[in-house]
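Once you've had a glance at the structure underneath, I'll fire off some questions.
Here the complex is missing one protein chain, while the rest keep their positions.
Order of writing sets the labels: A and B. Residues in every chain begin at 1.
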Amino acid sequence: MNQPVNPADIHKVIIEQQKARNRKKMMVNGVLFLLLLAAPFMMYPVFLMKILCFALFAVAFNLLFGFAGLLSFGHAAFLAAGGYTTGYLLSNFAGLSTELGILAGTATATVLGLAFALLSIRRQGIYFAMVTLALAQLVFFFFVQAEFTGGEDGMHGIPRGHLLGLINLEDNLNMYYFVLAVFIGCYLLVQRIVSSPYGQVLKAIKQNEPRAVSLGYNVDRYKVLAFVISSALAGLAGSMKSVVFQLASLNDAHWHMSGEVILMTLLGGMGTLLGPVIGATFVVNVEYQLSQGPLRDWVDPILGGIFVLTVLAFRSGVVGEIQKLVDRNFK
Amino acid sequence: MTMMKKLLASAVASALMASGAQAAISDNTVKIGYLADMSGTYRDLAGPNGLKAMEMAVADFGGKVNGAKIEIVSADDRNSADVASSTVRRWLENDGVDMVGGLVASSVTLAAVGLLEQNDKLGLVSGAAAASISNESCSPNHIHYVYDTYAFSVGTPTAMVKEGNKRWFILTADYAFGHALEADVTRVVEANGGEVVGSIRHPFPTSDFSSFILQAQASGADVIAMANAGSDTTNAITTAAEFGVTQAGQAIAGLVVFLSDIHALGAEVAQGLQLTTGWYWDMNDETREWSDRFMEKTGTKPTMIHAGVYSSTMQYLKAIEATGSDDAQTVRQHMIKTPINDMFASNGYIREDGRMVHDMYLTRVKTPAESTNEWDLYEIVRTIPGEEAFRPLSESKCRLVKN
Partner (left out) sequence: MTMIFGVPLAVLSGQLLIGIINGAFYALLSLGLAVIFGLLKIINFAHGAMYMLGALVTVVLFDLMGVNYWVALFLAPLLVGAFGVLIEYFLLRRIAGQDHIYSLLLTFGVALIIQGVLTNIYGVSGLRYAMPDMFKGGINLGFMFLPYYRAWVIVVAMLVCFGTWFIIEKTKLGSYLRAGTEDSQLMQGFGINVPLLVSLTYGFGVMLSALAGVLAAPIYSVTPVMGSNILIVVFAVVVIGGMGSIGGAIITGILMGVVEGLTKTFYPPASSAVIFLVMVMVLMIRPTGLFGKEA
């Protein structure tokens, strides 16, 4: 067993392994992509779109929580800001093409995100979570009272309109492929960000902030940028959701929504790319299935149970645990 | 005017029927969806027991209509327009649901009625209070069955101002619903020669009302009106009792109050409260008989929503039986031309804007001494005729009404 090994061989093996892993990853992604393309013919498209919107929301949240280590307890504010802005513009300016409405919603969430970031970024740990929660509560109360949101009644009958003034989004299939395209675009963007040098610095900050500071990084600036990107994507998710469902409501702004996105991310696997997507799919499905069946009165306690189980038994989430399992057995 | 329109409507309906184009029941099944808040704020006034009421209606009808099976599906809207909209969409686009009943929160209902119209199916709204549902937001695809904010704000304030309570203070929940209610009450109070001396908009929801009650006491008003609903109302009434509001000579007017709220408060705290209701279980033999059956199944006396769900489902099934079709327009037209006489309403009728017009009742909550059991809570002071209780068609902004 103890034969001398040529270091070059080891290197080669590692590279081979990496290549094999990348091939596998490509294959998995390819299969997923085909599945997503075919999905609306097998399942009800609006439900799929709901999953995609929440998946994007969770992906956005995970960029901040999973990769930069910042637990925001106020992400609902961005989801709602995006949704309300898009809804308001599309309802009140007939002829506005849908993508512009969505862009405007995203922009609003981005600006709001920047404000949140500047006010909160220097707070550490639990204080950070609490400041974001407080700010989100302020936004919530604003939406409750503002006339244009319709308060408790919510904003209804938002027209889906036409994409680029051409493609009719009233059609569920068209709408679905549009949402899918946006989702994949954002997913790839996040993938890109995470593996970029910038993403590496974020991870370094997450692991050991003082060290990152001593290495000369302007930590705050990195964090603010992560926060802004995350809130922009969360706003985009909210904007699309309001177009898909043709409504925006206070639920999106409530602090329970901020809690729910944490659950999705944690359950799927924080700090992994696919994790939030799986978590969101699971949670949206559980909520839907339960609300139909004999257990429909028990949605909240069951969600709570999932929360408890996740924290106790598999903190790394579904994807994280699978990765661990793979690492343990196939290395 | 109204008469003419009704005649016209029935003429259209019979024309439709004569054509026989839709005289069939799709899939040979009548599929009904019950959508309500099963776990949140509105659970007790409609909730799971509303589903029981709907099941009672189907069972009483015999489980079949013209040989077609009657099926009920149900879902929890979680008080969320989101959840409601995805559920209803799926029911209508995917699952072949013909009618959606229940519909309690206004936000949920507004989301549902849009989808119902897009898919040309029928909605029977038994819970939502927003008057806009049969006004600005009316559609040829739903019926507003039990009450609305207009009816609530007519009954109590009119009667109380006439009794000499001229000066009003309004405690308003600070969102669209509260604002609408406040505007309606102000209009009614002023029209009857009263005066609104002050109002406060309190955050929604609020658990501690002591601060607001103190301000209301200081206003020197004769009446403190609660332009809010649910736990806000019960909390405010409890606090008012604690701070001795009624002992000091001020009266309290509840606007949107349900039997389940009063039951929760108890006669001790709620005594003397005046409120308007669309129905009460202890009105006559028919209501008592039905309520006893309901109580056997659920353990509680029915609220007006429970009764409305039963009655509206029954009317719907009768209309299908009569027309032989479950097509939304055919059924709705038949319902419009058929007067409603059952345990819920006498001589009730449905207008073209979807408003079901029936008598409302001004009631006073009994004192503990008058109340013989935990559900013996209301004394009916006055019957408000339907024409007076609901917004007249001449003031309607509904697009189905030509003014």
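Going forward, a contact is a pair of C-beta atoms (placed from the backbone, for glycine too) under 8 Å apart; a residue touches a chain by one contact, two chains touch by 3 or more.
Computed from a predicted model, the values in this text were never measured in an experiment.
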{"item": "Chains shown that the absent chain touches, full complex", "value": "A, B"}
{"item": "Options A:Ile14, A:Leu215 or A:Val311, residue touching the unrepresented chain", "value": "A:Val311"}
{"item": "Touching residue (missing chain; options B:Glu55, B:Asp174 or B:Glu352)", "value": "B:Asp174"}
{"item": "Omitted-chain contact residue, chosen from A:Leu48, A:Leu89, A:Ala129 or A:Leu274", "value": "A:Ala129"}
{"item": "Residues of chain B (touch criterion as defined above) contacting the omitted chain", "value": "39-41, 43-45, 47, 174, 200-203, 205-208, 210-212, 214-215, 217-218, 230-231, 234-235, 238-239, 242-244, 248, 258, 260-261, 263-266, 268-269"}
{"item": "For chain A, the residues touching the chain missing from this view", "value": "71, 119, 122-127, 129-131, 133-135, 137-138, 141-142, 145, 255, 259, 262-263, 266, 297-308, 310-312, 315"}
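One rule holds in what follows: only the chains that are shown with their structure count from here on.
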{"item": "Separation of chain A from chain B, taking each centre as the mean of its C-alpha atoms, in whole Å", "value": "39"}
{"item": "For the chain B and chain A complex, residues of the former touching the latter", "value": "38-39, 48, 73-76, 78, 80-83, 85-87, 89-90, 93-94, 105-107, 110-111, 114, 130, 174-177, 203-204"}
{"item": "Chain A residues within the chain B interface of the complex", "value": "44, 46-47, 50, 141, 144-145, 147, 150-154, 156-157, 172, 241, 245-247, 249, 251-252, 287-288, 291-292, 296-297, 299-300"}
